[in-house]
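Worksheet: the structure to be examined is printed underneath.
Every protein chain of the complex appears in place save one, which is left out.
Here is chain A:
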Amino acid sequence: MLKSEDWKGKTLIVMAEGENEVRWDGLCSRDSSTRESALETIRQIVLRKTECLRSVKETTCRPSDELSNAVSLDELNKLLAHLLMLSKRCPFKDVREKSEFILKNVQELGIRIPRPLGHGPSRYIPEKEILQVGSEDAQMHALFADSFAALGRLDNITLVMVFHPQYLESFLKTQHYLLQMDGPLPLHYRHYIGIMAAARHQCSYLVNLHVNDFLHVGGDPKWLNGLENAPQKLQNLGELNKVLAHRPWLITKEHIERLLKAEEHSWSLAELVHAVVLLTHYHSLASFTFGCGISPEIHCDGGHTFRPPSVSNYCICDITNGNHTVDEMQVSSAGNISVSDSVFEVEALMEKMRQLQECRDEEEASQEEMASRFEIEKRESMFVFSSDDDEGTPARDISRHFEDTSYGYKDFSRHGMHVPTFRVQDYCWEDHGYSLVNRLYPDVGQLIDEKFHIAYNLTYNTMAMHKDVDTSMLRRAIWNYIHCMFGIRYDDYDYGEINQLLDRSFKVYIKTVVCTPEKVTKRMYDSFWRQFKHSEKVHVNLLLIEARMQAELLYALRAITRYMT
């Protein structure tokens, strides 16, 4: 008895040491031998912990040990969840296999191992449509390896965006620069700003990711209890975050001035531009997360379960997110009434595009007509809203990151507030925004500019089942429609085109994704463009988020410019 006690004490000490040894960064190396040794260390730690837990279980222990047991079990489970993620999502085959092997080992020792919840990275897109890790081609593999090396994970957003590798490359490069490269803000500030921005849209996915990152770069866990625990400087940013997320047209140079002239808590211009870029980036990324129904990461809460699979082979969560019914629904919707319907939709859309192309010169709308079309579209966009108005109360842990939850886009639309018109010809990204960003935060202007260009010009000349289609008109309509919702007007655009090309269900989707992303439902996602491929819907989402980011940036940068002149 005494002997075993003794032994236990020893292992506990070993464990405590082992705690500090769990390092995942070795796995991000591109050198396979480094990865192998890192994995080996991890394996030993995991097995040691498992052993220890087992022995504790066997030797009936005193209640005082219960607590420490629970703690160590919790730690082990975290490790196992991370290993599970690696076994599924690591771009390196050796790591995937080895992690799975470790998990099996652990299972054989009688410890319950986790399994992923849900099916695949997106709740809206069937897993089989999405590229499997391991089956990517060389270019994508390079992208994955990059992403993994930078972040130590391959997140679901990346896996969905990889439908469009050209864009993904630019996206990852920009994000990496914003979060990890030289910049005026300290690393933990950057992640915290990301959390603030994502929390504005109650995007628990992004918040969870960045809480981990925030702690990883040495952020103070106290800040996570709410914005009021963060430094005054970050608290001051809250107001800008709020306005930028929901009503960017209200940003004035006074907002900027308040941030820049707050004595010891004041921001420098460079810091402010960095923060603004981060805020807009994460606002639009939240849109993407909801717009494509990104599932929680495997290693985060809600991404895995330790429960054994139920008889029916999927658990409650799968039912609620509707993932299990994907196949059936497709069969039913594609098989019956709607198939002719939706095919007709595509045909009609193409016909309209053709007509617009040809008839453009014939009937020339008068100037007033053009002006009023913009106003009509703008006004209408405010009333385009999904009928289901379920008030989703934000999860507690997220709401604490921002105050004033009631402040949202909808407030103003209900009251029909007037949105002043912002003319692109007077302040545009290419001429003005770019110069300002690049001046204050070098290189980022270039990166964002590239990203905008790729998103705007991306096309495969296909539409659903049709090939060789010039989609530029459709893309421009989507882009300008989003800007129109933010009151941004292009003098040289006939807003009548929007009405012709975008049907109501599509407008509802766009509007919801851009303005109140947290309210997007699978039904909305399914009900627009029914015959289009998932990759095309993701493409639409890319357009949405980039257009939104540009709109927010334009307003914020214009305010900064006004402050500077």
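Throughout what follows, contacts are C-beta pairs under 8 Å (C-beta built on N, C-alpha and C of every residue); 3 or more make two chains touch, one makes a residue touch a chain; residues count from 1.
As a working rule, contacts and distances are computed from a predicted model.
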Quiz item: The chain dropped from view, which UniProt name applies: "Pyruvate dehydrogenase E1 component subunit beta", "28S ribosomal protein S30, mitochondrial", "Hemoglobin subunit alpha-2" or "GATOR2 complex protein WDR24"?
Solution: "GATOR2 complex protein WDR24"
Quiz item: Considering the whole complex, which of A:Ala142, A:Val217, A:Ala270 or A:Met350 touches the chain not shown?
Solution: A:Ala142
Quiz prompt | From A:Tyr434, A:Phe486 or A:Tyr555, residue that would touch the chain that is not displayed | solution = A:Tyr434
Quiz item: Hey, which of A:Asp137, A:Asp182 or A:Glu263 is the one touching the hidden chain?
Solution: A:Asp182
Self-check item: Interface with the undisplayed chain - residues on chain A
Solution: 30-31, 142, 145-146, 181-182, 360-361, 364, 367-368, 370-371, 423, 425-426, 430-432, 434-436, 439, 446, 449, 491-492, 561, 564-565
